[in-house]
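Take a look at the structure set out below.
Note that this complex is displayed minus one protein chain, with the remaining chains in position.
For subunit A:
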Amino acid sequence: MSTANGLNLTLKVWRQKNDKVKGQMETYQVSDISPDSSFLEMMDILNEKLINEGGDPVAFDHDCREGICGSCSMYINGEAHGPGREITTCQLHMREFKNGETIYIEPWRAKAFPVIKDLVVDRGAFDRIMAAGGFVSVNTSGNTQDANAIPIPKADADKAFDAATCIGCGACVASCKNSSAMLFVSAKVSQFALLPQGKVEAKERVLNMVQQMDDEGFGNCSNTGACEVECPKGISLDNIARMNREYLSASFTADKK
C-alpha cells in the first residue's frame, strides 16, 4: 500500500480478560496504515501483528462493516464511534487521523453493559427491553388485511421510519453521563406510536418497556443531548419527548394494575 502517506500511530487499548477481573490500558504501535483503510481494518492489522508476535489479539464486536448491523462499539478518543457525526466505528476511516497521533480505544462503559472481553460488552439488556413490548401483537397467519387498507400520512410514515432506523448499537448509553437508554427505548416507542398498527397496544408498550429499562439499571435522562450528538443514525431527541408524553398519558389512563 502507499507507504508515502502511511500513518504511524500509537494505540492505547482497553484490555480485560473477562468480567471477573480488572482491565487496564495497553500500548501498541502500528505503522504504515493507509489513510483509505477503515478504523476496523487498522484493528485487523494490529491483531495480525499481535498473532504473529505470539500475543493475544484484541477482541471487538463487528460484523457488517457498513454501518447497519450495530455490532461495532468502540469508544475512541472519548467519543462513541470516534470523531465524525452520524457514523459507526466501522465507517470511520483512517484519513480522520494524523500521522504520529495517539488513539485511545475503550469499550462502551455502562453498568447495564458489562464487559465480556476487551472491547466487547454485553448489550443483552436491549434485547430484554424489546421483549417487554417492542412489537405489534400480530401473528404471521398471512390473513392480515391488505397492506393498502389503512393509508398512513406520509409525514407520519417518514417520522416512524426515522425512529425505526435505530441500529441498537448502544452509543447513546455509552455517551450519556447517566448511562440512560432513553434514546434507544424512545425510538422504538415512537415508531409504533406514530403508526395506526402500533396504537392499539401503545399504553402497555410504553409502560412495560420503561419498566424493563429501569430494571436493567440504566440511568435517568437529564436532557443533556449527548446521545443525539453521538447517535450514528441521527435519532432525534424529539423521540424522548414523545415517549415522555406517551408514558405520562399511559400512566394516568392505562387499565393496568
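Keep this in mind: a residue touches a chain if its C-beta (ideal position, glycine included) is under 8 Å from a C-beta of that chain, and two chains touch if they have at least 3 such contacts; residues count from 1.
Here is the rule we go by: contacts and distances are computed from a predicted model.
According to its UniProt record, the chain left out of view corresponds to "succinate dehydrogenase" among "succinate dehydrogenase", "ABC transporter permease", "Acyl carrier protein" or "ATP-binding cassette domain-containing protein". The omitted chain makes contact with just one of the residues A:Ala132, A:Cys172 or A:Cys231: A:Ala132.
Counting over the whole complex, subunit A has residues 1-2, 17-18, 34, 36-38, 40-41, 44-45, 48, 50-52, 54-57, 59, 61-71, 86-87, 91, 93, 95, 116-117, 120, 122-124, 126-127, 130-140, 142, 144-148, 150-154, 157-158, 160-161, 164-165, 167-168, 191-192, 195, 197-198 touching the chain that is not drawn.
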